[in-house]
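A single protein chain has been removed from this complex, and every other one stays in its place.
Let's look at subunit A:
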Amino acid sequence: MPVQILYFAWVRELVGVGMERIDLPGEIATIAELIGWLAARSEGHAAAMADPARLRAAIDQRFVSLDAPVAGAREIALFPPVTGG
């Protein structure tokens, strides 16, 4: 199933794009597994995904933990901890 993956802040800069559409392999069950899988796509992805502890995520525009299931997601975003205000 095609999923829209969004990247923000330094994650976006390292990956090199802000958005990509990806057909997720069925064996990817969680955000953490997605991060590991994305790391193999390019050197930039590998650099952005190198330390999952520095990443936060949202599924369909809601914050989720890295162990959240990705089944049924239409939009998944990966980014650093937020720093607004």
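Worth a mention:
Following the convention adopted for this analysis, a contact is a pair of C-beta atoms (placed from the backbone, for glycine too) under 8 Å apart; a residue touches a chain by one contact, two chains touch by 3 or more; residues count from 1.
In this section, contacts and distances are computed from a predicted model.
The listed choices are "Amino acid/amide ABC transporter membrane protein 1, HAAT family", "NADH-quinone oxidoreductase subunit D", "Molybdopterin synthase catalytic subunit" or "Manganese/zinc/iron transport system permease protein"; the UniProt protein name belonging to the chain that is not shown reads "Molybdopterin synthase catalytic subunit".
Interface note: of A:V15, A:L34 or A:A58, the residue touching the hidden chain in the full complex is A:A58. Of A:L6, A:A32 or A:L66, it is A:L6 that touches the chain left out of the display. Taking the whole complex into account, subunit A touches the unshown chain at residues 6, 8-10, 58, 61-63, 77, 79-85.
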